[in-house]
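Here the complex is missing a single protein chain, while all its other protein chains stay put.
Here is subunit A:
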Amino acid sequence: MFKTVIRRAGKCAAVAAAGLMMMSAQAAEPIKIGSFLSVTGPASFLGDPELKTLEMYVEKINEEGGVLGRQLELIHYDDVGNASSARNFASRLIRSDQVDIIVGGSTTGATMAAVPLIEQAEVPFISLAGAVVITNPVKKWVFKTPQTDRMAAERILTDMKDRGITKFGLISGTGGFGSSGRTQTLEVAEAMGMEVVADVTYSGSDTDMTAQLTNIRNTSGVEAVLNFGFGQGPAIVTRNYAQLGMELPFYQSHGVASDSFLELAGSSAEGLRLPASPLLVPDSLPNDDPQKEVVQNYKAEYEARWDSKVSTFGAYAYDGLMLAVRAMEEAGSTDPEAVRNALENIQGYVGVTGVFNMSPEDHNGLDPDSFRILEVQNGEWKLID
């Protein structure tokens, strides 16, 4: 009797599963774009503008007739910055909602938690997170739109070198962004023949970094200071830096490239440099810059729609969505393999973050020059290079 129960249960399950599959096959009219983002929680400053961007551009594309003659449908979940919920929602997107492509993953942890699943499920995935591990080594189904932290390190160190600096002190956060940035900076410094003479860290909940900065100041031979981190840590470092009266050239990472950082750090940010998206200085870009128009349009549209300041992080979602759309148009279908191949062959797509040239060896497609070096002058961003 027991066996019959099992058998019947198995049959019921099979019938139910088959029924569901047929239903979803018939209902597969709109193209389903899945997304899991950290809309609330500690990483909400990433997820919130990303979701807003996806929502407004999916609407816009639908008004203009959709993609391949089909409407887009955005299915999104909030992972609250928690990696295991990110993985669960990725699974839900793939197996329950059966999306055609995923654009999401606000943080590196959330992205990497979903990657093993996505690789096995064979669904194209465009991540919006920063660390270099996402696309290096290259994973067949995984792409990403932000520049890697390695590129940021390269860009900063190149700028230092141009100013004749070869020895610098590094202060980094122990969070995911800071510690990955620290590793990349150390590697790039070695490759470029520069020397990290002081290497200190702070944890996310620290409220005073004068001890670490004093340590750097007292190290002999320091010619500049670089802070890799995001959240409120870098703002505190910047304030402490000014309080200690340190005069050395000061660099921040792209993690704080937003107007809210300027508000937090106030006048103490004066003179610091960082690599950033051109989105912060849309009007100072030279007229022959191919990105100028895209950047200006995105900023204008976003600010008109949401009545809030545009953010670099939202731009990652813009590029992710547009790359997905372009890949589907070039593939002529939503077949995962075809879309993936098309993504891999995208050349010269001009986005807000940079100009993307994908290849089988490079699933990011950006080069370090897509970062602009900005300097804070009179409380505003000034384009340097």
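Operating definition for what follows: a residue touches a chain if its C-beta (ideal position, glycine included) is under 8 Å from a C-beta of that chain, and two chains touch if they have at least 3 such contacts; residues count from 1.
Here, contacts and distances are computed from a predicted model.
Hidden from the displayed complex is a chain whose UniProt protein name, among "Branched-chain amino acid ABC transporter permease", "Ferrous iron transport protein A", "NADH-quinone oxidoreductase subunit L" or "Xanthine dehydrogenase family protein subunit M", is "Branched-chain amino acid ABC transporter permease". Annotation: of A:Pro116, A:Gly221, A:Gly271 or A:Gly332, A:Pro116 touches the absent chain (contact as defined above). Residue A:Ser179 is the one among A:Thr166, A:Ser179 or A:Gln296 that touches the chain not shown. Residue A:Tyr77 is the one among A:Tyr77, A:Tyr298 or A:Tyr318 that touches the chain not shown. The residue touching the chain not shown here, chosen from A:Ser96, A:Ser260 or A:Ser308, is A:Ser96. Even with one chain removed from view, subunit A keeps its contact list with that chain: residues 5-6, 8-10, 12-13, 16-17, 20, 39-40, 77-78, 80, 82-85, 87-89, 91-92, 94-96, 108-109, 112-117, 120-121, 131, 133, 174-176, 179-180, 183.
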